[in-house]
Structure formats: C-alpha cells, structure tokens
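Apart from one protein chain that is not included, each protein chain of the complex appears where it belongs.
Here is chain A:
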Amino acid sequence: MVIETFNLTKQYDGKGGCVDINLSVKEGEVFGFLGPNGAGKSTLVKTLVGLLRPTGGSARVLGRPLGDIRAMGKIGYLPENFRYHDWMTGLEVMRFHAELYKIPRPAERISELLELVGLSGHEKKKVAGYSKGMQQRLGLAVALLADPELVFLDEPTSALDPVGRIEVREIIRDLKKKGKTVFLNSHLLSEVEMVCDRVAIINRGRIIACGDLKDLLFENSALTAKIGSPAEGLIEELKKIAVEVKLREDSLTIKVAKRDDIPLIAKVIVQSETPLYELKMEGVSLEELFVNLVRGGEALDNGD
C-alpha cells in the first residue's frame, strides 16, 4: 500500500477538518478524493504530506510514518494555494526546489518539465509577473520535479484554461502509465470520472463512500422493469436475488449486487409469466451519485 490511514483525524480546535479517515491507496492507481467545499479534502492531503499534525489516528505513506524525510524525497505535492517565491524567475524556483530535493544535475529535467507544463519561454520571467494559471503550471512542474513515486494534486486545474485541463489529464494518465500513484483532490467530477480508478467521497469531514469507481456507480444504479400485473410470488422470488425491490404501479425498480444477476432477474420475471415490456439498467453518473450522497448526508445530519 502506498497510503494507509487508520482512523486518521485532523481537527482545528475540535472542529472542521477530517475525522476517522480509513483509506488505502494501492501502488500505481489514480485515487480521486471528492467532496463539497469545506469537506476536509485539503486537510487530509496536508496531513498526509506532513504539513498538519494529526489530532488522532495514524497513517503510513510509502511505508513510512507521516512527514518522514525518506518518504518526502519520493513525494510530489501541488498545494491548493500554490505560491512560489515571487522574487525568483520560474527557472530559479525550479532550481531551488531541485536543490531541496537534492537532485544532482537537474537542468535537463527542469527544461523537460517546463516544456511539459507549457511554460517554456516564460522561465526567465519573475514569478511575480505570472498569471494564476502560469503559477499553477509551475506548481505542477515543481510537484513532478523529483520523478516522485506518489503525487498529491490538490485541485490541480482550478486556475487552468480548458486546454490546460486536458493537458493535466494527459499528465495524470502518463504518470499512471509509468506506474506512479496519484492522489487527486477535486470537485470536478467529469475530470475524476475520466482519470480515476478508485474514489472516496468525503462530506463534513467523514468518508461517506469509497471504492472502485465502476463498482460505486454500479451499486448505485438500478434496473427498471415495465411489467403487467405481477404474478403471485414474483416479488418474493426477486428479493432472493436482488438487493432491493420496489414496485410502483406497473414498474419495478430492482437493485442488484452484480452485473451477472441481471439475466437471472429477467429469467425469474419471464418464468413467473408476468408480462415484461421493458427492462433496462438505469446507470447513475458520478455527478448524480455525488449529489445524492452529499444531499443525503445533509438530511441525515440535520435529522439528529
């Protein structure tokens, strides 16, 4: 495991932050960490990179305790509020961070990365004169400087133009191809859907869903069947296979645990001699799933 957390908690004077986080991120995967504003995403990432001291629980990153020097050399981090010494030029910022990483002869790597993030030609300008997007691109280059095993990106495209967003997506896919692990904080769901293998959703400091992106979407999808009047015992029979069955007038909503259960459902309905007019899988998008979970969480919270 590249990242493992055990009830990791970071609160500010007993409020906010993130609470009881149990996550594990495998080597080589792109992990998406989603949540509404103020949910605790940045807090968790800052805790994992050693900027914040946890108030509870523990974690291991690259097999080492939080903030361990040996792990830090193999980690790249793009902060949410990316800021770099504005009296330096872009090139000087890169050299400075290369020295902090103790990279021998970094010149080639630096120009390669500046090219990658689209800053070549601007490297001799003072960072003070960079636009927000240019600073974020510089931050991305700094995060990738040490050819890190694990990269934390906290909303890496928040200041980027549409082309920049696509470029970042490609960079992330490239990192995955090279076997690197990426921890991506974002609330741009379409972006996450395109690049992430697994996701966790956090709301009000607690994780409310976590898993393989495809599984999560499937679990929250349902079959709808348009039927005539149901034969006796059909519902009971379906409940043996399905997770949840609801009948409303001429329409059945059925949740199944796995894809292979769908043909079984069809067979049961047909064999019961209930007329079946239509059977379709109604998938949810990540966006729908996200909104349902987060809204549901609020209702739950307000209830107690």
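Here, a contact is a pair of C-beta atoms (placed from the backbone, for glycine too) under 8 Å apart; a residue touches a chain by one contact, two chains touch by 3 or more; residues count from 1.
Simple rule for what comes next: contacts and distances are computed from a predicted model.
**Q** Of the options "Carbon-monoxide dehydrogenase medium subunit", "ABC-2 family transporter protein", "Sigma-70 family RNA polymerase sigma factor" or "Cytochrome bo(3) ubiquinol oxidase subunit 1", which is the UniProt protein name for the chain that has been left out of view?
**A** "ABC-2 family transporter protein"
**Q** Touch as defined at the start, partner being the missing chain; which of A:F31, A:F82 or A:Y130 qualifies?
**A** Candidates A:F31, A:F82 or A:Y130; residue touching the omitted chain: A:F82.
**Q** Among A:V49, A:M134 or A:I265, choose the residue that contacts the chain missing from this document, as touch is defined above.
**A** A:V49
**Q** Give the residue, chosen from A:L100, A:V243 or A:A257, that touches the chain omitted from the document.
**A** For the chain that is not drawn, the touching residue is A:L100.
**Q** State which residues belonging to chain A touch the missing partner chain.
**A** Interface with the chain not displayed, on the chain A side: 46, 49-53, 69-70, 72-73, 75, 77, 79, 81-85, 87, 96-97, 99-102, 139, 142.
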